[in-house]
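The structure follows.
For this view, one protein chain was removed and the others were kept in their places.
So that you can tell them apart, the chains are marked A, B, C, D, E, F, G, H and I in the order they are listed, and the count of residues begins at 1 in each.
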Amino acid sequence: MNPIMSRSEAADLVIAARRRLGLSWAAIAEEIGAPLVWSTAALLGQHPMTPEQAEKACRLLQLDERVAESLQTQPVRGADPAVMSDPTIYRFAEALAVYGPALKELIHEEFGDGIMSAINFRVDIARRPDPDGDRVVVTFDGKFLDYRW
Amino acid sequence: MNPIMSRSEAADLVIAARRRLGLSWAAIAEEIGAPLVWSTAALLGQHPMTPEQAEKACRLLQLDERVAESLQTQPVRGADPAVMSDPTIYRFAEALAVYGPALKELIHEEFGDGIMSAINFRVDIARRPDPDGDRVVVTFDGKFLDYRW
Amino acid sequence: MNPIMSRSEAADLVIAARRRLGLSWAAIAEEIGAPLVWSTAALLGQHPMTPEQAEKACRLLQLDERVAESLQTQPVRGADPAVMSDPTIYRFAEALAVYGPALKELIHEEFGDGIMSAINFRVDIARRPDPDGDRVVVTFDGKFLDYRW
Amino acid sequence: MNPIMSRSEAADLVIAARRRLGLSWAAIAEEIGAPLVWSTAALLGQHPMTPEQAEKACRLLQLDERVAESLQTQPVRGADPAVMSDPTIYRFAEALAVYGPALKELIHEEFGDGIMSAINFRVDIARRPDPDGDRVVVTFDGKFLDYRW
Amino acid sequence: MNPIMSRSEAADLVIAARRRLGLSWAAIAEEIGAPLVWSTAALLGQHPMTPEQAEKACRLLQLDERVAESLQTQPVRGADPAVMSDPTIYRFAEALAVYGPALKELIHEEFGDGIMSAINFRVDIARRPDPDGDRVVVTFDGKFLDYRW
Amino acid sequence: MNPIMSRSEAADLVIAARRRLGLSWAAIAEEIGAPLVWSTAALLGQHPMTPEQAEKACRLLQLDERVAESLQTQPVRGADPAVMSDPTIYRFAEALAVYGPALKELIHEEFGDGIMSAINFRVDIARRPDPDGDRVVVTFDGKFLDYRW
Amino acid sequence: MNPIMSRSEAADLVIAARRRLGLSWAAIAEEIGAPLVWSTAALLGQHPMTPEQAEKACRLLQLDERVAESLQTQPVRGADPAVMSDPTIYRFAEALAVYGPALKELIHEEFGDGIMSAINFRVDIARRPDPDGDRVVVTFDGKFLDYRW
Amino acid sequence: MNPIMSRSEAADLVIAARRRLGLSWAAIAEEIGAPLVWSTAALLGQHPMTPEQAEKACRLLQLDERVAESLQTQPVRGADPAVMSDPTIYRFAEALAVYGPALKELIHEEFGDGIMSAINFRVDIARRPDPDGDRVVVTFDGKFLDYRW
Amino acid sequence: MNPIMSRSEAADLVIAARRRLGLSWAAIAEEIGAPLVWSTAALLGQHPMTPEQAEKACRLLQLDERVAESLQTQPVRGADPAVMSDPTIYRFAEALAVYGPALKELIHEEFGDGIMSAINFRVDIARRPDPDGDRVVVTFDGKFLDYRW
Partner (left out) sequence: MNPIMSRSEAADLVIAARRRLGLSWAAIAEEIGAPLVWSTAALLGQHPMTPEQAEKACRLLQLDERVAESLQTQPVRGADPAVMSDPTIYRFAEALAVYGPALKELIHEEFGDGIMSAINFRVDIARRPDPDGDRVVVTFDGKFLDYRW
């Protein structure tokens, strides 16, 4: 038996195929029938796909069965620290360093002692036209979980 | 002359006054006439206030002139790493580790090579009622900046 | 106005009073009417107490109003890294390094893709008599949360 | 002579075989005749197996002699730090940061100065049905060892 | 399909070709029709090139299509920490440690609360003859962005 | 005898006096008769001042002899790592991560094997008007030093 | 109530008293009636003393009741990382880096899978005369604990 | 010419051969005619062997000339940090954290200002039978070196 | 009893007295009758002084008995990491990063397997006039110690 292709190897193949076939992440998400950010994250290695999702993605991307098998595995989630300092990703981390304690205060004021779930959770990204330059709008939307013994 | 009261000392006094006077962050923001997350972050030490904002806040919170002076100073922005592992704040960092590379891909697909500004930027927080448990909805909204030589 | 006494200062006073008055953590928990591990963690600075809990604890421990006020504040949760290497605490971290990946596999096998909540969560500790030497039995009991978009 | 296959390479082959043959960790544990968490941890590289255990596991998983040899070697125990930030594993670390100092206090109160052994130790995991959502129950059960000169 | 050649592999091939063909970075920049520092950084893996730029560069450097494809991909930006301690690069970091807080004060004094953009940004390098030894003159030139909610 | 006032304590007093007296860094630099960035860095604790410079600065800032003594001491140079992640300073570090290896290549191409000195070195900052938004222009200007045995 | 004097504050007072009274660690250990290394470690903050031990030590060292109370508290064990690089302590760490993996092999060969306990454990130090220079002989003596489920 | 086989590659081959041939570390040490811990550490990559030692070891272990050449090279000494957290090795590090400062005090008391050499140094390991469980006894024995200008 | 003044507090007082009295390190070393670098390091907290040395130094520097007592204590040796990045100190660390492996090779070639002692060791510093600019000449001179079991 051979080991299963790693999620990062599968992601590299997805990225190559997407580029060469001229497919957008949105087109792949639509083919899979799943939300855009979820699909992109899953193809990059952060979520297990169902067999149907994996096969649809691989058919569209002209990738073989070994990739489809990999995409169905349960990943170890998280990002390489080196990636977190890429400027496009770092701006989110900087915003969190500046506004994180304020968000904590406001969550506690509005909801009480607890957290926004990062599991029962979705993220959306949108472009908002603006005469001063269009804006990136990212929404974090998670169920409130109160500390409950 | 004496040194200016540090921003963290001022924040501790704001937090104590807020609690003892039974004031909400929203009430303080309204008094200042500034957005909720901005006001909370500013009072916690992340933004300089105008003299008017600082004085209004201190009058409402019954804090003296030394606090008002501190709130007008230009801060060194950022959070203590120990604070970033508080569970309420950590969930945002975890979401960023899981979805950050996907957001990078989608920003590049939609906008081209560039970033979401964390300077020309606002954050909002809202409660969204949901029969399965209300949700914390946090919106990051920043101007797109393209890499431009 | 004065800043609120920090949670760690309050914890030091609780520890001193407990020792000098010869009170057990169990006796304090009973007075508060809350579970043993929760009460101990709260008094050490990890949970906000209700006014009633804080006042009962302070009356029993002969501590003044400033401590009671501190115990009601929303803490920044987490432990000093230096504390995590104390041998009594480190053994839990070592067990997690050895068995963590196995627990992840078994959670996914039994429940699917998700986590054990650390928020909707309780911990118990018990002594189990054993002829080869009594045993420390610690139970982590958290609601399963599935990754749900 | 060739080097012995590394424990992580063996674990990757176990994981691939388990998935392709549709075997559960519980079925493998039963075949080996060893406890569930122990067997899973051993197959993932944290314990040496006896020749009998290794051969039974490899026969069931259709893996060759090189894997069986690897599974019998004495491992260097511990997990890759990157794995410890996977959300499913991180929740245990977070609980330990929040409750570790309280557990230390309570171990000392009940048992005196000493530790829960992580060597004379077992872990169990169970699912407890609950109308509000089933619960993951993980029990750490270690012999108390008192500091004894 | 094959994965796309990594940016660092492409950079290694560019460096080898440049050396063997005796080409200067300036000559390559001129061929590409782009600024010197930008071109060098792009070829080392920090910017995506247009198809025209990538093809011109590869033709001049006698590199094949796989390199040209790699040079067009969106990179994860940033440098290996080991590289940052190379003496030629470290001197810039040291200057920043010594003068960074002063630059912050002076930016705020002149422009108000905000930053020098590192995105709408260019860098130049020049040699300035000096009888005491020629000087390296590096200019960082970025648009001022004010903190704007 | 008393210890000499630390450079950071002196810097805090300089900052407070500057603010309360409404003096600009440029005005202080002019009074001292030294370049702007040098003076600001020196007052923030990065350079020793001559007795004349220290006394002129303290007379203008209405600070006493203990501050003047501190400003003449030889400092331990460098910045607190927490300060380096302030967004206004971090952008310089990010630019260095993106362009540092390119600057190294170009220094070697133009000058040979060596470095830009950070000791025989000056920094300037200027505002350049631009219809698309004024620009921060920072010039690093250091003597080239070749590796010479 | 006042907090209990910290173990490090108590250790500083023990060290000062020992020096001023010209007492050896051996003399204190003898007075306490406990082994030399244990006593020294306990007085430096690593073990709780019995009331009798603490009082005997404080009487000999002419220290007051507050020190005696501190010495009886349960410490958080471990050393400041800065202390571990002191050359006298570092040599032990270096020896462990060089010989640790060999000791692991030999423990497993002789005893099977398990560890030397650091809890059921004692350390001795002796001087061994040697014509080439006397030798420091430190013995680590811990109960073998086998991995036992 | 080919590079010399790395010490870690040689160690992996030694470990495989030892296991397959059923040889103990003691038997190999006896063949080499060197102390047990020294031989084990040398074979694991921490000491250069003489040509005679390397050839005797390789003949016994049925390893070829390339391994013998590697075993004679001067190694870079030290262990991978990941290995230091293996429980069997970690217990020594923990004992050092608890008793290191006490050992420093006692070395200075007995010998004066100086260190135990880790170079003119030997380590022994022995099993001491004990009715409460046999004990691992490890002796560090190094020449005292006084700070001498 | 009071704790002994810390070595860093004593060093701060030495530095202040030296400056105010206009004494050179060389003059203090001469008064003490000890080598220049040794004396400076000892006064900065890295070596214990004899009572005679400490009293001579304190008489010259007009410092009281508490400083003299502190200077005689056995220090924890080593420098604050922040100090190691001061440019004047960092250049030595950089030279070590560039030439350390070469020095290791050459020590082994000339002396065999072993080290230069940092304990039986002295350092000298001298100024060497040079028409191209005077030179700092620092000599590390340590006894060779061979690895000897």
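Everything below uses one rule, namely that a contact is a pair of C-beta atoms (placed from the backbone, for glycine too) under 8 Å apart; a residue touches a chain by one contact, two chains touch by 3 or more.
None of the values given here were measured: they were computed from a predicted structure.
Interface with the hidden chain, as seen from chain G, comprises residues 85, 87, 90, 94, 97-98. Mapped onto chain H, contacts with the missing chain fall at residues 1-4, 69, 73, 76-78, 80, 118-119. Although one chain is not displayed, its contacts with chain I can still be listed: residues 24-26, 36-37, 40-41, 44, 46, 77-79, 83-84, 86-89, 91-111, 114-118, 120-121, 123, 125, 127-128, 130, 132-145.
In this text, only the chains that are shown with their structure count from here on.
More than half of the residue-numbered contact pairs at A-E reappear in one of the options B-C, H-I or G-H, namely B-C. Averaged C-alpha coordinates give centres for chain A and chain F that are 42 Å from one another.
Remark: chain F and chain G have CA centroids separated by 47 Å (rounded to whole angstrom). The set of chain D residues that touch two or more partner chains comprises 77-78, 83, 85-88, 94, 97-98, 108, 114-115, 117-121, 145.
Pairwise chain contacts in this structure: A-B, A-C, A-D, A-E, A-F, B-C, B-D, B-E, B-F, C-D, C-G, C-H, D-G, D-H, E-F, E-I, F-I, G-H, G-I, H-I.
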